[in-house]
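Here it is, the structure, as C-alpha cells.
Just one protein chain is left out here, and the rest sit where they should.
Labels for the chains are A and B, by order of writing; each one numbers its residues from 1.
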Amino acid sequence: MSLLNPVLSAHWDEADSFTIAGYQRHDGYKALAKALKATPDEVIAQIKESGLRGRGGAGFPTGNKWSFIPQGDNKAHYLVVNADESEPGTCKDMPLLMANPHSLIEGIIIGSYAIRANHSFIYLRGEVVHVFRRVQKAIDDAYAAGFLGKNILGSGFDLELTLHAGAGAYICGEETALLDSLEGFRGQPRLRPPFPAIAGLYAMPTVVNNVESIASVPSIIQNGVEWFQAMGTEKSKGYTLYSLSGHVTNPGQFEAPLGITLRQILELAGGVRAGHELKFWTPGGSSTPMFTADHLDVPLDYEGVSSAGSMLGTKALQIFDETTCVVRAVLRWVEFYKHESCGKCTPCREGTWWLVQIMKDLEAGKGSEADLEKLLDLCDNIAGRSFCALADGAVAPIISSLKYFRAEYILHQTNGGCPFDPVASTLFETAGA
Amino acid sequence: MTPEQAVAAVDTVSAIIDGVEVTVPKGTLIIRAAEQLGIAIPRFCDHPLLAPAGACRQCLVDVEINGRAFPKPQASCTMPVENGMIVKTQLTSPVAAKAQEGIMEFLLINHPLDCPVCDKGGECPLQNQAMSAGRSESRFEGEKRTYEKPINISSQVLLDRERCVLCARCTRFSEEIAGDPFITLNERGALQQVGIYENKPFESYYSGNTVQICPVGALTGASYRFRSRPFDLVSINSACEHCASGCDLRTDMRRDKTLRRLGGDDSAVNQEWNCDKGRWAFKYITSRERVKSPMVRGADGELHEASWPEAIAAAAAGLKGKRVGVLAGGRLTHEDAYGYSKFARVALGTNDIDFRSRPHSDEERDFLAAVVGDLTTTYADIDKADQVVLLSFEPEEESPIVFLRIYRQVRKRAMPVVSDAPIASRGSHKLNAKLVASAAQATGLTAQSVILVGERAAEVEGALSAALELAKSSGAKLAWIPRRAGERGALAAGALGNLLPGNRPVVDSAARVDLQSAWGVPSLPTTPGRSTSEILTALSDGSLDAVLVGGVDPMDISAQALEQLLNTFVVSLEISHSSITAIADVVLPVAAVVEKSGSYLDWRGTARRFDKGVEDADLRSDVRILSILADELGAPINLPTVSATAREIESLGAWDGARASFTKREAKAAKSDEFTLVSWRFLLDLGSLQQGEANLAGTAKQARAHISAAAAAKLGVSEEDHLIISSERGSIELPVSIREIADDLIWVPRNSPGSQVIPSLGFTSGAVKVAKR
Partner (left out) sequence: MSFTTEELAVMDSIIARYPKSRSAIMPLLHYVQSIDGYVTPRGIETIAEKLNLATAEVTAVSTFYTQYKSEPVGEYHVGICTNTLCAVMGGDAIYESVCDRLGIKKDQTTPDGKISLERIECNAACDYAPVVMVNWEFYDNQTPASVNELIDGVRAGNPPAPTRGPKELRTWKQNSAVLAGLSDGLAEEGVQAGAASLLGLNIAKAQGSK
C-alpha cells in the first residue's frame, strides 16, 4: 500500500485529462448529478461531516463556511474560487487546473447549488495564460454539456460561471482583497466584520474557497463521507496535494492523506539532491515559519505542523540544502512581501520597507548583533499589528530563521559578508556543489 | 458616529475603558467612547465624518470581551463598544503603548524632518502625537523614501508625497463626502501614493477640505503655502459671505490680514466642511481695488477723494427731497439690510427698495413676501427626506453645502432626487437625479419629502406657483434657496417693495402701525414699492430722481441696468471699485466681512453671527453709514452700530398677523424658436468676490456650450468645434459639448470666462441663434 493516494491527480497522466471527455471517462460530473438529487442543505451537511478543511492555507472547515450563508434572505449569493495561487513555494492549484479543470468546475456547481448561488466566479492569477485557456475552455465545454447555465441537468438550478484574471498582486489571495479586486477596486483587504458570508461580493453573502478545496468536493459526494474520513488524521481528514520543490532529487506533486511526513515524501522523491543535506524547509509556503531537519517527522496535517510551531499553509514544501544562505533566502522573501504589501496599513507598508534595508545590511555583513535585537523588536511591532496577515507572513521567515540560524546571521558580520557561494546552490552548477 | 446618529440611537452599551465605566449609544466606536472619558487615543486615518478605515493602525488598544481577550491589539477606530468589554489604552496597557509606539516609529521612518518649513508645523497631528506617543529617538538608519516635491494636483492644491502618511482621509473625503474621486491612492505597498489621473486635476469644489483634514503637511493650499506659522495666527469665528448654505467658518488672521479660512464645526449645517469658494475666495478683501476713502464727483465730472463729512453732505444733498430708489443687493448682512430697509422707509419715505440684483419677477416678490419667511425646512429634513425635489436649483453650483447633505443621503441610502433641470449637470449625475420637465411631473411626494427651490425659479413664469402647489398638495417641506448669502436676511429685513421687516406686509395697515410705533415715526409709505427692474426703468424715464446702491453688479440684473443709471444721482456704498462706483456721484466705502460684525441668515432663515477680526478697521458697516446719512437728511434711523441694529431687529420681532398675499401664476407656453438658451452660474466663475484668487480660478469649470447629439448633427459640429450663440444684443463663442439635452435647448454657464450671458446676449434665458464658427 502506497503512502500516496492520488484522487485529483489520478488521471493527470492521460493526455486528454483536461478535457470534458477525459474527465467524464472517469465518472466526471456524476457527483453533480448525485448532489442535485439531494437538497442543498444535505450537500452542506455532507461536506461538513466529511471534515474537509480549506486547502488554501487557513484550514477553515469548508462545510461550516457554506453553512454561514444566510438562507431565504432573497439576496444573490456568490461562490468565489480563490485561484490566485501566489504564496512563494505554492504550486498545486496551477497544475491541477492545467490537467484537471473540470474537477473544480464540478465542485463549483455543487458548492453553488449548496449555498444557493446562481453566479460564481473563479479569480485566477493573471500570470498563467495557459491555465486561463484551459479553465475557460473547460467552462465553455461545461456550458455546452448542460452542466452550467439554465436548469442544470433538469434540476431547475441555474448557474453562471465567470473566469476572471487577476493582474499580479499577491494580496488578492486574501479573500476580502480578492473580493475588492473582483469588484474592480484596488485589491486591498476589507474591514471585517462584516464577513464575506454576510456581505461579500457586491455586499451579498459570499463564500470564498480555494481551488483545491472546491475540487475535492465532487470526490466526497461521489465516494461518500466515510471514504473521505477514512483518510488523514483525527482533525485533518482526507487527502491533499503536497508540492515538493527545491534541492531535492525529484521535485513534484504528491497527493496523499493528510499527516504524511516530509521524511516519507522525501524518501519517495529520492531525497535531498545527491551529495547534500537538508538545511531548512517551509511546510506551507514562505509565510509559514521555517523548519529544519529536526522536523522531518512532523505530521503534515493542520495540528501537527501547528504544534511544531508553524502552519500547514498550502503544503508547499520548499527544500533548501546546506549550500543555501538562509539570510539571503529570508532577504529575498522579505523583499517579496515588501513588493506585495498592498500599502494600506502602516506596519506592513513601512515595516517591510525597513526590514528589507536591515536584511540587506545583514546579508552584506554590515549589521551588528544589536541589529538582530532591533530586527526582532520590529517584527514584534509588525506581527499582529497590521490590517491583514500578509505582514505576519513577512516576519515569519525572519523570526524562524533567527530561531534556528542565529549563528549564521552573526557569521555574516564576523565574515564581513555572506560566506556562501550562490553558485553552489544552483541546479546547473556541478563544480562547486 | 456623528452626533445625529448618537441622538437617533436608543440602545446603549457599557464598557470599561482604562478602569472607567462608560455608557454610549450602541455602535459607538471605542475611540469615540474613550474621547467621552477624555482619553485621547492617537489616530491618523480616523475621522468622525468618514467611514472607518483601520488603515494607519495608530489607535491600537487591548480589548477583552466577557473575559476573553483578543490575542492582539485591536484598532479602536473600527471596533464598536460592546457590553462587557474591557478596553485598555496606551494609558493602562504596556502592550497597547508599545504597539502605538511601534506604529509611530514606522510612520516616521519615511517622514521628512522638514517641520521647520512645513505649513503644518505647529498644528500637526503627526508632530503632536509623535511627541505624545512616539519614541524620543528613531532607530531608523536607512534610506528614506523621496519624491519629487511638491506636485500640483490642481492649481490650488499641492501634494508633498514624502510627507504623506497614507491615511487616505483625503481620498475617502473626495469619494465619500464630495463624490469627486479625482484623487486616489495609486501604486502599491511602500510606493503607494496619493495622485490624480495625469490628464485630470483635482478640480473638486470641495478640494480644500482635504487640505484641512490632512493630518500632516502633505496637502497644502497654494494660497497659504509658506505664508504663516499657525502660532502667529489669530482665529476668529466667522460666517461665510459667499452663499446661503450658512457655513460656520474659522478665519485665521495675522496683523489684521486674513491668511486662510477653514470650515468651522457646525453639525447642523456644514459639519466640518466648506467649499473652495468659501475657503479661498477672500482676496477681494485685501484687493487694491478696495475703495478706501469716500469720493464725490466734482464739477469736472471726475470722482475725488473727500472727507466723510463732505461725502455725507454731498449724498444728503443729492437725495434730500428727491424721489429715490434703493437697490440693496444680495450680499448684505441681516443688520446692513435692515439699515437699507429702514433708511428707505424712514429717511427716504419710500417702499422703492429691492435686494434682488438678478433676474426677478413679481411672482417671486409675492412668493418671497407671502411664503418664504415662514418656511422652516432645515438640513435635518434633508437627512430624513424620502425624496428631494430640486426646482430651478443646482445645489452643487448654487449652494454647495446643501449639495453635500443631499449627496450624503443619496450615497447612504439611495435617497431619490428629482430635478427640473433641462440638462444633467455633474451634480445631478452624482445625485443620480431623475430629470423631469417641471414640478408637476414630480410624483410620490409625501410629508417626508423636501422641495428645494432656487432663485432661478423667478425666471420661469409660474414656476414658484407650481412649487408652492406641489408642496401644498403633498405636504412636503419647502425651502427657497437663493444663491447669495444676504438675500434671506434682506428678505427678513424687508428690503423688498411689498414687505417691511419681520414679514410685515406693506399693505397691512396694522403691520405698518406696529412698525411705526416701534420705530417712533409718525407714518410709513403705504404704496408697495417698485421692484429692481421697475426702479431702473423709473430712473431712466425720470419717474425717480436718485438711487442708493448697495453691493450690486448691474450686469447681474440686466444688460441695460448700468445705462439706466447713467443720468441719475447715484450714491454707492461699496467695498471695491466697480462699474457702479465708476458712474456714482458719491461713493461711500464700507467694511467687508472681517472688518465688521454682523450676521447672515442662511436659506433656513437661521442667523450666523460673526465678529470683527480687524480691530482698528477704518471702514464701517453699511448700516452705520446709512444711520449717519439719515441724520444728515434730518430723518434719523438710529442705528449707530451693528449691535444696536441687531438688538432692534430682535426686539421688533416677527409679525404675527396675516402674511402678504400670493396669487398663483400660470406657466407660459413653451417657445418654438430654433434654440432656447438656458443657463446657470458655476460656483467658481467671474463673481466679484472671487477676484484676485487665480489659484482658485484655475480650478473652475471651463465654459462650453452644451447641445444634444441631434442638434450637433444638424449644426454639423463635433466637440472639436466652436459655436457662435447670438441674440440681437451680441454673441458668445464657446466650444461644443455634446450632452443629453432637448434638441432645441442650448446650455451655457452664465458668468464664466467667455460666457457672460447677460452682457453679451442681454438675457439669461431666451431665444438665440446658434451656428458653427
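Convention: a residue touches a chain if its C-beta (ideal position, glycine included) is under 8 Å from a C-beta of that chain, and two chains touch if they have at least 3 such contacts.
Nothing here was measured: the structure is a model prediction, and the numbers come from that model.
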Have a look at A:Ala114, A:Val208, A:Met311 or A:Ala329 and name the one touching the chain we're not showing.
A:Ala329
Touch as defined at the start, partner being the missing chain; which of A:Gly28, A:Gly54, A:Gly89 or A:Gly351 qualifies?
A:Gly89
Where does chain B touch the missing chain, residue by residue?
180-188, 195-200
Even though one chain is hidden, which residues of chain A still touch it in the full complex?
1-2, 4-6, 9-10, 12-19, 76, 85-91, 93-95, 98-99, 119, 125-130, 132-134, 136-137, 140, 162-170, 181-187, 202, 242-247, 250-256, 268-269, 286, 316, 318, 320, 324, 328-329, 332-333, 336, 339-340, 342, 422-423, 425-429
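The rule is short, and it goes like this: only the chains that are shown with their structure count from here on.
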Considering only the defined contacts, which chain B positions touch chain A in the complex?
52-58, 60, 71-73, 78, 98-99, 101-103, 105-107, 109-110, 139-140, 142-143, 145, 165-166, 185, 187-192
Looking at the complex, which residues from chain A come into contact with chain B?
169, 186, 191, 338-347, 349-354, 357-358, 374, 378, 380-382, 384-387
